[in-house]
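Apart from one protein chain that is not included, each protein chain of the complex appears where it belongs.
Showing chain A:
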Amino acid sequence: MASNSSSDRQRIAQQRLRIIAGHLQGPVDSDSTILAAECKAQGSKTDVSSERKTVPRRRQEILKWNGWGYNDTRFLFNKKGQAEFTGKRYRLSGMIIPALQNWFEGTFGASMQHKSPAMPILTSSAVQPPTLNEAFVDELKSTGIPFSHDAEDRVFRGHGHCLHEVFALREGKVGRVPDIVVWPNCHNDVVKIVELACKHNVCLIPYGGGTSVSSALECPPEETRCIVSLDTSQMNRILWIDEKNLTAHVEAGIVGQELERLLNESGYCTGHEPDSMEFSSLGGWVATRASGMKKNIYGNIEDLVVHVKMVTPQGVIEKGCQCPRMSTGPDIHHFIMGSEGTLGVVTEVTMKIRPMPEYQKYGSVVFPNFEQGVACLREVAKQRCAPASIRLMDNEQFKFGHALKPQVSSIFTSFLDGLKKFYITKFKGFDPDRLCVATLLFEGDREKVLQHEKQVYDIAAKFGGLAAGEDNGQRGYMLTFVIAYLRDLGMDYYVIGESFETSVPWDRVLDICRNVKARIIQECKDKGVQFSPLSTCRVTQTYDAGACVYFYFAFNYRGLSDPVHVYEQVEHAAREEILANGGSLSHHHGVGKLRKEWMRETISDVGMGMLKSVKNYVDPKNIFGNRNLI
């Protein structure tokens, strides 16, 4: 057993490395505009990582400037009209996806003939020259902290991944962007930068992984001061690991996959895996109250954090000990978590870690309809036996997932697929236009996983569910990884879309799913969208008292004069519908500037007053001036 488990662990470690490795080959920094005089991180002697891989300062060298993810990875339709996923990074990379074109054309009424390509390169003339605060720049130079006011660097940090942001970039349109980008290398660098910013009254906007989908990174157009983007990406070390208490002290700029990779090398993990973990940063998670796919075992970010250090205009805020729980008035961590960069910069975090799981197993269950599926998830939550992850995709998303099946190599596999389909639809009488699928991920020691698996499948059976194999499950999770790449493909063919999320009490789950999807379809129709949109959802997390629901929505915008405006109106209507149906403003994406208008009704007048008075005390001059949240 022991040898078995250690080989399993090795296998998993390798697998993880394979998935993650090579994502971030940091090319040698050779930008002459950057003053490279790195400070030494404190405790770097105990730096556990053997091999340092960082996101480079010039992100554009490996990442797209006007789309999602890596430069070398994208979907395209080849000359034969077949969809292909380029690059080598993912399981799906280099594969042909035969069904995608049909699904794409059928779902959106799109056509291979009608392309809407993006501007290939950024014209520097589109970018306004920086507004520089000379005194600040002079003093910053003297600290030796690297910075840049190169147009590309600035543009890259002026946006997140909201549809309107990416759409504008593809058209080569650039609004207000930061004037300077600065790369602190450690906590002390940040302290210096914040001091200088206060002294010279410049506006600071923290930047982590840049994966925001709440307009949080947008520079407020009314901001007249010099805006400095504080890019934490170079603060990416694990400073120590405490094996006695199972915690790790980590710099906040580290991105998810890097954190896991480094911890895995020591046999640990955090288990925190938001869908954006390839690019999003620890500091970003804390600042937005992030949630991970496997929260059922490991918890959300608020459960994982033991200690946080944040630099504010008033100084550094942190607790005096690393205790598991305290009764010392309101938890100051809750001022920090979800503050969305309005109060300061998170620089270092102590996080819980866990030994890497010995065994992982995917699974899936098909239900005759969504109602039954939700009933099953509710029962699983009631019995508190949810696996590491359990997600229920609706019929549309199930079909979407199916369209992403790579070409099968053998006739035998396709024969088997046909047989499965026959069994489910004909023999079991499932309506192919109603059935839906739950994807599962179990984690732990092998025996317990198998036992757990049986328990969950038994519950599922009570709700008419049929086990549908590991493959379907795994593909479901892959979908969330590549969905953002797919959006870029859509945008090449007049299709725009976005995802958004909410959390809602159990008794409302079905209602909110139905109503929000229907509202999207109706709004699109009312706004003159020619072809019925893709409007789909999944129940993506379960809690004792409710669930998190995730919506995708996309449509073909041919014939619309202002597609982004239409898109925004529909998204706005969808959010109104969510709130009217008892859903939350956000489960994990945050508020940013996109959802600010609903904050007052969400947290009450007094709540707003509390947040504002904290802001006024901590940052009276609005140095952290991204104007998110309140």
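Note that in this section a residue touches a chain if its C-beta (ideal position, glycine included) is under 8 Å from a C-beta of that chain, and two chains touch if they have at least 3 such contacts; residues count from 1.
The working rule: contacts and distances are computed from a predicted model.
A.B. asks: For the chain that is missing from this picture, which UniProt protein name fits: "Translation initiation factor eIF2B subunit gamma", "Phospholipid/glycerol acyltransferase domain-containing protein", "Beta-hexosaminidase" or "Codanin 1"?
C.D. replies: Its record in UniProt gives the absent chain the protein name "Phospholipid/glycerol acyltransferase domain-containing protein".
A.B. asks: Can you tell me which of A:290, A:512 or A:570 touches the chain that was removed from the display?
C.D. replies: Checking each option in A:290, A:512 or A:570, the one touching the absent chain turns out to be A:512.
A.B. asks: Of the residues A:61, A:371, A:417 or A:453, I need the one that contacts the missing chain.
C.D. replies: Touching the chain that is not displayed is residue A:371.
A.B. asks: What is the set of chain A residues that contact the non-displayed chain in the whole complex?
C.D. replies: Touch set of chain A with respect to the missing chain: 369, 371, 507-508, 511-512, 514-515, 518-519, 579-582, 601.
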